[in-house]
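For reference, the structure discussed in these notes is given below.
Only one protein chain is missing; all other protein chains are in place.
Our next item is subunit A:
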C-alpha cells in the first residue's frame, strides 16, 4: 500500500535512517517519533515539591473561584491586578520547587523509545538546580512574556475579537502562556527539537505537556457557552475562555502527571 501513506514513506526514507529501524505498528501514526524522543518530566521527590505539586491546582482554582465575581464585573482590572501576578507567582514557585531544570533531566533525548539499561537516569541531578533555578525561572518568565503576543495572534485567528476587547484578549493570552507554556520553557528552555516535539504534539504526556494541551483544549471549549441565550454576565468575553484555560490546565496537568504519564498521542 505505498500510496495510502505517502508522507510516512517519504519521511522514513529521508530522515535519519539509522534511528528508524525499529518501526512498530503504533509508530506509523506518528512516523517521526522514532527519530527523536523526549522523556516525560518527573516531579522532584522532595516532600515540599510533592506537596506543592498537589497544592498548585488547588491554589489556582481556589484563587479563580475567589475572584470570580470581580472577574465578571471588571475582567481587565481583575486579570491584570490579581490573577496574572498571582498565577505568575504560583507558577514560578511550582517550577523552581517541583520541576527539573532545563538541560537536567527532562530535556535529555534518547534515540529509542525505552532507555537502555545502562543509560544515565537523569532525575538524580534534578535537585542540583540551586541559584540556577531562579535565573531559569526568571528567564522563562521573560520568554513567556515574549511569546504572549503570538498567543494573542493565535487567539485572534481562532475568533477572538480583533477591534474591541484588545486588553481582555491579551491578558487572556498571557494567562494561557503562563499556565500552558511557562512550565515547558522552564524544563526545556529553548531547545528547538524539544519544542518541535511539543509543537507537533508528539511529546510524551507529563505535568507540563498535559497542562499545555489541557489549557489549549480548555480555551477552545470555553467558547461554547458564549452564544447561549442565558443572558448571564459571565458569558461575556473572556470570562469563559479564562475559566476554560484554568480548568483545562488543572485537568490536563493532573491527568498528564498521573494516569497518562509517559503516554503519547
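Throughout what follows, contacts are C-beta pairs under 8 Å (C-beta built on N, C-alpha and C of every residue); 3 or more make two chains touch, one makes a residue touch a chain; residues count from 1.
The working rule: contacts and distances are computed from a predicted model.
Can you match the unshown chain of the complex to its UniProt protein name from these: "Tryptophan--tRNA ligase, cytoplasmic", "GPI ethanolamine phosphate transferase 2", "Ribosome biogenesis regulatory protein" or "DNA polymerase delta subunit 3"?
For the chain missing from the view, the UniProt record says "GPI ethanolamine phosphate transferase 2".
Which listed residue (A:142, A:162 or A:190) would be found touching the missing chain in the intact complex?
A:162
Can you say which of A:55, A:86, A:147 or A:226 touches the chain missing from this structure?
A:226
In the full complex, which residues of subunit A touch the absent chain?
Residues of subunit A in touch with the missing chain: 1, 3-4, 6-8, 10-11, 14-15, 25, 28-32, 35, 156-159, 162-163, 196, 199-202, 220, 223-224, 226-230.
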